[in-house]
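Since the structure comes first, as structure tokens, the remarks are kept for the end.
Omission of a single protein chain aside, the complex is shown with its protein chains in their original locations.
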Amino acid sequence: MTSARRGVWAQFRTHRGAVIGAGILIIAALAVVFGPHLWSIDPHLIDIRARNQGISFAHPLGADRLGRDTLARMLAGGRVSLAVAGAAMGLALSLGAVIGVASGYFRRLDGPLMRLTDLFLALPLLPLLLVIIALFRDALRAAFGPETGIFILIASVIGATSWMKTARIVRGEVLALKEREFVLASGAMGAPTKRIIFRHILPGVVSPIMISAALGVGDAIITESALSFLGLGFPPDFPTWGRLLYDSTDYLQQYPGRVLWPGLAISLTVLSINYVGDGLRDALDPRARG
Amino acid sequence: MGTYTLRRLLFAVPTLLFISLVIFLLLDLAPSDPTANLPLTIPPEVRQKIRESLGLGQPIHVRYLLWCKQFFINEPLNVLDALLGYAGDSDRLRVLSWQTRSPVVDLIVERLPQTLWVVGLSYVIGVLIAIPIGIFSAYRQYSWFDQIGTFVSTVGFSVPTFFTGVLLIVVFSVGLGWFPSIYDTTHRVTDWSSFLVQARQMAMPVFVLALYNAAQIARFMRASMLENLSQDYVRTARGKGFRERRILFVHVLRNSMIPVVTIIALGVPQVFGGAIITEQIFKVNGLGQLLIVAIQGGDLPTVQTLTFIFAGLIVAFNLVADVLYGVLDPTIRYD
Partner (left out) sequence: MKTALTLIATLCIFLTAQAAYAARGADGHLRIIYWQAPSTMNPYLSGGTKEIEAASLVLEPLARYDQNGNMKPWLAERVPTLENGGVSKDLRTITWKLRGGLKWADGTPLTSKDVVFTWKYCTHPQGGCSQSEKYNDVKSVEALDARTVRVTFGIAKPFPYGPFVGAQAPIIQAAQFADCLGARAPRCTDANFKPVGTGPFAVAEFRPNDVISFVANRNYRDPAKPAFARVTFKGGGDAAAAARSVLETGEFDYAWNLQLAPDVLANMKKAGKGVVISSFGTLVERIVVNLTNPAPGLGKERSTAKHPHPFLSDPSVRKALSMAIDRKLLVEIGYGPAGRPTCNVLPAPAIYKSTANDACLKQDIPGANKLLDAAGWKRGPGGVRARNGVKLSILYQTSTNAVRQDFQALIKQWWSKIGVETELRNISASVFFGGDPASGDTFQKFQADVQMYANNFDGTDPESYMANWACKEAPRPETQWQGNNVPRFCDPAYDALIAKMARAGALKERARLAKAMNDMVVQAYAIIPLVDRGRVSAHAKTLGGVVLNTWDSELWNIADWRRVK
């Protein structure tokens, strides 16, 4: 097993894009975790004299329309965006993969699970969110405090409303995979279901899951900002990448730099996950490893 | 496959009824008020009267059954009357929007052309671009074409449409003056020059949406092709000396289409759902704008009707996808 894992790692390392992508993700994670300690300006601090300032020594990425430091807000915002996106995507992928595999592999579960998927696809998102928030906001706020409570709420809301695509795709792949010769053969030789799923089915659906992950992270960052416009997200003075991008869209002509940073951060994150996914797919494919 | 399809179709009826009930309960539970957008100068007593005149005072099961009657019985009868050329029964109550006080179905019919033109066309273009790009990227994995494709598609789905839309307007409408920033829904195509006007006003919203759709589909196409290209049967076929083109387009492509069919089938209902943000930015005022304005205005009959039609399309196209799986890969069996 350990040798197999070493093989995966060796294969992954040869994929230049994947290594760079992983590097960027690690740097981003380190930056948002430790950055605020090194760059200690309070992201909420309003310095009215620095309004709309460009790049300067005091504000390396400039200051926004209220004179808040953009670098500090990018770092604080990245922490929230990456955490929310990671948690929501993890939840959506696990839900999607489990439901997809279950309904693709077990014929009896297919009907009920896919009708559930249809239902979730059909529910209007906005009213659903309003209901969830009305029901759970105060309870979670009381149990975990305003910030952790809202974080749990947002990550689970985004996760719970975005697993359906992954589930449908995984199911379609599983339906085809389970009729392939090597799977049938393995079943005929008496391999337990669990083993078949983990050895033969799951590796076959890794690549659509990885793409869903890349898509999901981008979507989650944007959805989080959309939620805060509905008043469902973090408090309005709480910076996140999606929010920074939206707020600066009106200033596109005057201060193009202000749109650049959050846009770049989101795109780089998604791009990196894409490449990491590519590398992982190649590395996990036993045939490619030879 | 035939009996499977028939069984699924029969089962779709209770499923859809159940979905319609869940949507109704959800909308009722969500905080909304049809008078929320009125100026604060209108006093609370008057607001209460308005709500009562909309039928909000009645218990929920009465309202749900009324909607069912209006939507499942009266609306089809109305369509029938129109087809047969009857004047129609004016006392037969149709589903009325609370905002406009006019039949919701008429509103939807009015919005369909621009939605199909802009959102539908962009989806078709997106699919047509994405599939060849996906195939070629996979076939020449890590070539410069693949690298650029990956980069562009990542940008395509990681940069939100609210930003790309405004960027295009600033560059092409404000800066260069090539395209209008506001879509004219009353424009009629009658000749070549009016067709050009239509093409110009559609250019930017179609581009934004097509990019977004193509990016996603191309990624799935590429991954699925890669998965299949490394399968044993491809080596076998090559060993047997089949022509490369035949291997690629007949065997690999056919087996790779399953996830792509899933994605496309999931996307078609969304065409009818409209593109809320893009429609808003370019003022296309299609079905997406109708839905969002109805949600903001607490116009429950409109939201309920639109969402339900949307649900019907989802159920239908997921069924189509399931049937297509069987066609693409005959080993798939459901029964």
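Residue numbering begins at 1 within each chain, and the chains themselves are lettered A and B in the order written.
The rule is short, and it goes like this: contacts are C-beta pairs under 8 Å (C-beta built on N, C-alpha and C of every residue); 3 or more make two chains touch, one makes a residue touch a chain.
The structure displayed is predicted, hence computed values, not measured ones.
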| item | value |
| --- | --- |
| Hidden partner chain, touching residue among B:174, B:199 or B:327 | B:174 |
| Sole contact to the chain not displayed, among B:99, B:154 or B:304 | B:99 |
| Selected from B:53, B:194 or B:236 as touching the chain missing from the view | B:53 |
| Absent-chain interface as seen on subunit B, which is shown | 29, 31-33, 35-54, 90, 96-97, 99-103, 106-107, 110-111, 169, 173-174, 177, 180-182, 184-186, 280-281, 283, 285, 289-290, 293, 295-298 |
| Residues belonging to subunit A that touch the chain removed from view | 44-46, 48, 52, 65-66, 68, 130, 134, 138, 142, 146, 228-232, 235-237, 247, 250-251, 253-254 |
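As a working rule, only the chains that are shown with their structure count from here on.
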| item | value |
| --- | --- |
| Whole-Å gap separating subunit A and subunit B, where each centre is the average of the chain's CA atoms | 23 |
| Subunit A to subunit B touching residues, read off their complex | 107, 110-111, 114-115, 117-119, 121-124, 126-128, 130-131, 134, 164-165, 168-169, 172-173, 175-176, 179-180, 204, 207-208, 210-211, 214-215, 218-219, 222, 242, 245-246, 249, 252-253, 259, 263, 266-267, 269-271, 274-275, 278, 281, 285, 287-288 |
| Complex contacts: residues of subunit B adjacent to subunit A | 11, 15, 18-19, 22-23, 26-27, 29-32, 150-151, 154-155, 157-160, 162-163, 166-167, 170, 174, 216, 219-220, 223-224, 226-227, 230-232, 255, 258-259, 261-263, 266, 269, 291-292, 295, 303, 307, 310-311, 314-315, 318, 321, 325, 329, 331-334 |
